[in-house]
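Encoded as structure tokens, here's the structure I'll be asking about.
Of the protein chains in this complex, one is absent; all others appear in place.
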Amino acid sequence: MIIAERKPLEEIRGMIAGYKKILVAGCGTCVTICWAGGEKEVGILSSQLRLASSGEGTELSIVEACIERQCEKEMVEELRDKVQDVEAIVSMACGIGVQTIADVFEEKPVFPALNTTFMGMPEAEGVWTEKCRSCGDCMLYWTGGICPVVRCAKGLLNGPCGGTRKGGSCEIDPEKDCAWVLIYRRLEKQGRLDLMRKYYEPKNYRAVKRPGKIEALKA
Amino acid sequence: MIRGNNKIVAFCCENSAYLAADKAGRMRLHYPDNVRIIRVPCVGRVDLIHILKAFEKGAAGVLLIGCHEGACQHLTGNTRAKERAAYARNLLKEVGIDEARLRMANIAPDMAQQFVREIEDMTEKTKER
Amino acid sequence: MAKPFREALKTKEFVVTAEAGPGKGSNVAKMVEHIELLKDRVDGLNVTDNQSAVMRYPSLGTCLLIKEHGGEPVLQITCRDRNRLAIQADLLFAYSRGIDNVLCLTGDSVDVGDHKEAMPVFDLDSVQLIHLVHALNSGKDMVGNELDGGVDFCIGASATPSADPIEPQLIKFEKKLGAGVDFIQTQAIYDLDEFKRFVEHARKTDAKVKILAGIVLLVGAKMATYMNENVPGIYVPQYLIDELAQAPKGKGIATGIEIAGRLIRQIKEERICDGVHIMAIGREERVPEILEAAGL
Partner (left out) sequence: MQIRIGVFLCDCGKSLSNIDFPKVSERAEKLQDVVHVGLHSNLCLKEGIEEMLSTIRDGAIDRVVIAACSPKLKEDAFRNALEEAGLNSNFLSLANIREQCSWAHEGDVTEKALELTAMAVERARFLKPLVKKDVPVNKEVLVVGGGFAGMKVALDLANLGLRTTLVERGLALGGRLEGFETNPAVPINSMRKAIEENRDIEVLTSAELTRGEGEVGDFSIRIKKGDEELSRSFGAIIFATGYRPEISPGDFQLRPGVNLISQEKLTEILKAPERLELRPKTIGFVLDVSDENCRLPTLSALNDALAVKERLGSEVYVFCKSLKVDSEGVEEVYREARDRGVVFVKFEERPRICSEDGRVKVELNDILLGDEITVFCDFLVAEERIMPSEGTEALSSILKMRIDSRGFCQDENVHLYPVSCERKGIFCVGACRGDLDIARASTDVAAAVLSTYELLASGTAIVEAERVKVDPEKCRVCLTCIRVCPHGAIRLVRVDTEREVAQISDLACEGCGICAAICPAKAIDFEGYGDEQILAEVQAIGESL
């Protein structure tokens, strides 16, 4: 799932400065689940924007909306009526949703309210961690299902760096586990340490041509 | 422009603060009449948007009053409310509202005086607004 | 003129190298001073590459300076700041200017340095880097294109004998040996028993590899405690910290020099490994005293 985080209010206000009527559009999928851009967050941001502009005595009227998925052109179409009445759109979706809205409503300025951060999973209530960097060349089969590309701070492929801290945490953050210590422990448990002893060639960074595009075989 | 109404909105847990308010009345512990109590089943029910809307409406201050820590009938309601209040204070700061206008307090059902003190404190704090 | 480092590795019984840390800025006067001071007393001057991810005068440039002043440079190269193209190009340049010793390192994370917002490259890791140098040595670049004018590098790698847990480190270390290295330079060691076990392990995988024990000069009890708490893979035993703590005020560094000298002497006398690499971080001018204390 895509994980995002809301931008500071100041930055969002800077983008919409001068617009008097805006649409704040939430997205009901990934960013709702990661508490960044769902219906609840649309309400909070809108309320904050109203409070801030009334505090300054500027005029701002806000239309609130939240659709199922902003990354689908057809679903974004649902916003058309509301978009017609506003001067600008603040999208609370990931970068994909923002661009989809911008493509569909080309004539209106679209501003991102979130920073799209990574693909991850919920670790606990309200805590998400990055798990995949979509390298296009998955190697989880030989690392015990633990991705060194994303979970090792340096993305090393042949084992830990010398920075592993006492007990097996990462050089850059004692709170984070060294991915290679985790990989070692899991492979050891599975009796597959030979996988870790193998040499792995430098990674193919062209596994996916960027910008990526996939055309699935037609069934 | 949102006009100020000088009211204090107190979200009161019906297991503690609401009862303390009733008791204050029975004891005739007179306190400022600008407080508006909204009864909630647990202070953990209070959502960020409730707090923000109260300020949008022009409230001078917002209080979340729940049970003492460790004594929430729903275990985590009051601690969640505390975290939420801290988060809401950041949201308020972002819009230029004095964070002191939002406060989370913990009281027991029989603590009428404490309830009155909370109201008086907040009234005092928000007076020179 | 110093004897080539690779020659020393082959022929000398006890090899000594010292670390040279470039400064920030284009003024190389101090660097030159250190080079002049040390070039004839050690078998190699080993130049760090943006050490601790702090931007400095380049390793390659410093190696050239050493060459110009008649010293024997060892080029450290990390995977942090350059992708595979830049690394190969730098190596070709180095060799063309007579720099033919290279120490292959992963590199500290940019998060610990002074340009924390930089893009960490790590296109390759240290094992892959060793393979890359071998490819160049064989006259080809890493994708197999012929080189017009090959190279012949003496290849080194690092190891962390005091890491905890040690097992994953040893696996990676074995991969480095498997890739083929001429010498190993270790992280700072203080506990010789532990170090002996490490050497024994290394010899099992590669009996011929030369091992240089890392010696970091301790300047006081505070530094020792700090390193124990903050520098991964370094462990200073309590009795050494006590010894430093007992030193009279201002004499901590003297005690540190004595400790370093004692360690080196013991390594040499007991033939624990093939030499030492002295890291007198920021106090290169004290290296001669360490050598004296070690009886070298």
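Every chain is named by a letter (A, B and C) in the order it is written, and numbering of its residues begins at 1.
Everything below uses one rule, namely that a residue touches a chain if its C-beta (ideal position, glycine included) is under 8 Å from a C-beta of that chain, and two chains touch if they have at least 3 such contacts.
All values derive from a computational prediction rather than experimental measurement.
When the full complex is examined, the chain removed from view is found to touch A, B. Considering the full assembly, A:Ile33 is the residue among A:Met15, A:Ile33, A:Val63 or A:Leu193 that touches the omitted chain. Residues 5-7, 9, 14, 18-19, 21-26, 28-33, 36-42, 44-47, 49-50, 53-54, 57-59, 70-77, 80, 84 of chain B touch the missing chain (whole complex, contact as defined above). By the touch rule set out above, chain A reaches the unshown chain at residues 28-29, 32-33, 35, 38-41, 43, 122, 124-126.
The working rule: only the chains that are shown with their structure count from here on.
Minimum number of contact steps separating chain A from chain B: 1.
Among the other chains, B has the CA centre that is most remote from the centre of chain C. Centrality annotation: A (chain centre taken as mean Cα position, compared with the mean over all protein Cα atoms). For this pair, chain A with chain B, the centres built from the Cα atoms lie 35 Å apart.
Per-chain CA centroids place chain A at a distance of 40 Å from chain C. Between chain B and chain C, the centres computed from C-alpha atoms are 62 Å apart. Residue ranges on chain A touching chain B, taken from their complex, read 8-10, 40, 43-44, 47-48, 50-52, 54-57. The touching residues of chain A, when paired with chain C in their complex, are 153-168, 171-173, 178, 180-181, 183-184, 188, 193, 196-197, 199-203, 205. Interface of chain B with chain A (complex): residues 1-2, 47-49, 52-53, 55-56, 91-92, 94-97.
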